[in-house]
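Before I ask anything, here is the structure I am working with.
One protein chain is absent from this view; the other protein chains keep their places.
Let's look at chain A:
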Amino acid sequence: MKFMIGDLPVLFPYDRIYPEQFSYMSDLKATLDAGGHCVLEMPSGTGKTVSLLSLIVSYMQFYPTKRKLIYCSRTVPEIEKALAELKRLMEYREEMGAKDEEFRGLGLTSRKNLCLHPEVSKEKKGKVVDSRCRDLTSAFACEKGRANPGSVPLCDYHENLNNYEPGNLIPPGVYTLDDVKKYGQEKGVCPYFTIRRMMPYLDIVIFSFHYLLDPKVAENVSAEMSKESIIVFDEAHNIDNVCIESLSVDLTRPMLDSAARSVNKIGDKIEELKRTDAEKLQNEYEKLVAGLQEANEHREDEDMLTAPVPSAKLSEDMVDEAVPGNIRKAEHFVAFLKRFIEYLKTRMRVLHVVAETPQSFLAHLKEITYIERRPLKFSAERLTSLVRTLELTNIDEHYALQQVVGFGTLVASYEKGFMLILEPYETEHATVPNPIFHMVCLDPSLAISPVFERFSSVIITSGTISPLDMYPKMLQFQPVMEVSYPMTLQRNAFFPMVITRGSDQVPISSRFEVRNDPAVVRNFGSILIEMSRVVPDGIVAFFPSYLYMESIVSAWYDMGILSEVWKHKLLFVETPDAMETSIALKNYREACNNGRGAVMLSVARGKVSEGIDFDHNYGRAVIIIPYQYTESRILKARLEFLRDNYRVRENDYLTFDAMRHAAQCVGRVLRGKTDWGLMVFADKRFARQDKRSKLPKWINQYIIEAHSNMSTDMAVSLAKKFIRQISQPFDHTQTGISLWTLEDIEDRQRKDREEADRALRALGPGAIQAQAAEGMQLDREIDGDAFAPVEDDMDYGDDIDDEALVRAAELHGMEVESG
């Protein structure tokens, strides 16, 4: 269908539209017009991606300024889904006669997913693929190979790329990852490098968060994006954690050992090179003296070895600074690294927990080893340059060294927002020390601030991103729009309830102090038994942590609760092992399909809770035993930081974090408007309004007071009733109520306009004049555009009527369903 939002004609690839989608698109447009950032929450399964894409594509194509869309999603399947949706949209646009000839949309993912090389592609680990690929495609290898064919193995797929004209490696259009692979296979070119080299020419890029947020990668991939680009972070409810992870480094003892070995190897290599080709080292030295940055030369080849610090931060210091003298010579640098690693090793021998700021770490470092801050800061860059000079292959061997150097650079670069924590024991009760040195980033805004600074419009959206005001606070930006949309449903397709007491009236809580109390454990068990008796097909239960799940499951086994559940459903358990979990999931699905029914016990924040959908019969009920946090030092440090710097109270943050995970878990079972499911919150703390209000609006609107404080037996009989009711045959045509046709949209727009008029009239005649003038101006601006047939004499209020649409259609020879 085609409709107008303001002056923008939007092509939407379906005949009907959900009301949420319409308001989502309207708000999106307002944000883009204003050129600011926004936070939007829209329930899962209501077509967020397609609304986003269709509005933004229409926007890009309608207005003359060439804007680029960078769409970031979380996982490869999601990227793939978005690409498929985009492809469909573009096909539809073509059908409708929109002119998008030179339109390109591609997705980017890791080499591992795209590689075509007969041997390399068989490698299982992403890192190995990366490094082997790099060996075959790096600049010096290519040079050598071309000069002297056969001397160095090269990748044919990569070489073949040179036969094509740089800006036109792939014909215009939208390609899914599979399409690109197929294309690469046909033409014998490398899909990964095709995409990488096409980046500057693309209109839409779809890739994962890390390509923008992780400074190690962002530098290379996203540097050439123009300022006008529209950035979208989809499924962004965890964006702060992604930011933090991308700036945090963990070091362990084995890593240090491995790094030490790497340094020795590099040292040997330098010795060797000295004997054979001393001139080369001298050249490098000269260059460094001159302060030349050769970073720009072969950008794409070395994305693993750049400094893990946002470029903005680095460049401001580096503009007038060169690599300091004491690490310019290769052998000096090696000695420097050795010292640094030895220092870290001694630190790790400590058997008590240490938490300190980067400053105190640096001071101590200087005292013991005379390593200063400045050389440390440049160590990452120095290593990159050294690796290039030495023409090292098999870079993944030096992974540990990279981490160590990255650690050093981070410590030296940031004074605030970081914390060093040394944990000698893995768990509280462990006796064998296994020290981990965490360099923890506490401030998520550090990683994302370059994005906000560089790009004019950043859109953060997800199905569960409440409370909305938390994100701007944590990420330090000013949104022009923060909206959470309710979900319009023709019938109450999901049924949230809060169970606060067991049938024996003992309060249910997963609070740390009481959660191992047998009565509480039994009550959780009885909820599971009752629910498995009542709910057909699949049930998903979420626990706060693996540890707690293990303890509770073994307690249940002793109490005979598991054997009760077995009568009705099979039991599957998520484990930290991805392989095991995926087998469990496969069998779980089969059990749901065969009518046996199954319960999946999984962990909130685990793999299952984040990425896997339990739609329809795979999840008819979700039970959440949530709301608990480990007493980890990292979390404590983070809480303190948030309190001191952003005035976010500890409890607020904890509630927020717990609630967003609860919402995320709950959202797993409801994946669209035809789906239905029960949501059981088993914790008495959910009965409190202040906690519940932090849940997304679309969930909250269905929690009624009567269902927010129930005992198990009440909940079960209500659940029974609900399931029977929802199982009744139902007419799924939702037209008019939760599905709009073109007329419905126009109707709504007319109403909105009347509303606005009335408001204006109330303001007085002056306001109307101002508005009219504004409208005229708008018209004139649009006139120049080929796609805007809005006539001069048309006044502002009428630009959405049918006539205009029809005229537009006639002009461009397309069909519009009018009336």
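Keep this in mind: a contact is a pair of C-beta atoms (placed from the backbone, for glycine too) under 8 Å apart; a residue touches a chain by one contact, two chains touch by 3 or more; residues count from 1.
Operating definition for what follows: contacts and distances are computed from a predicted model.
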Per UniProt, the name of the complex member that is left out, chosen from "Autophagy protein 5", "Histidine-containing phosphotransfer protein", "Replication protein A 14 kDa subunit B-like" or "General transcription and DNA repair factor IIH": "General transcription and DNA repair factor IIH"
Given A:Pro536, A:Gly611 or A:Gly672, the one touching the chain that is not displayed: A:Pro536
Chain not shown: contacting residue from A:Lys2, A:His117 or A:Lys569: A:Lys569
Hidden partner interface residues of chain A, rising order: 532-537, 567-569, 592-597, 616-617, 620, 713-714, 717-718, 720, 723-729
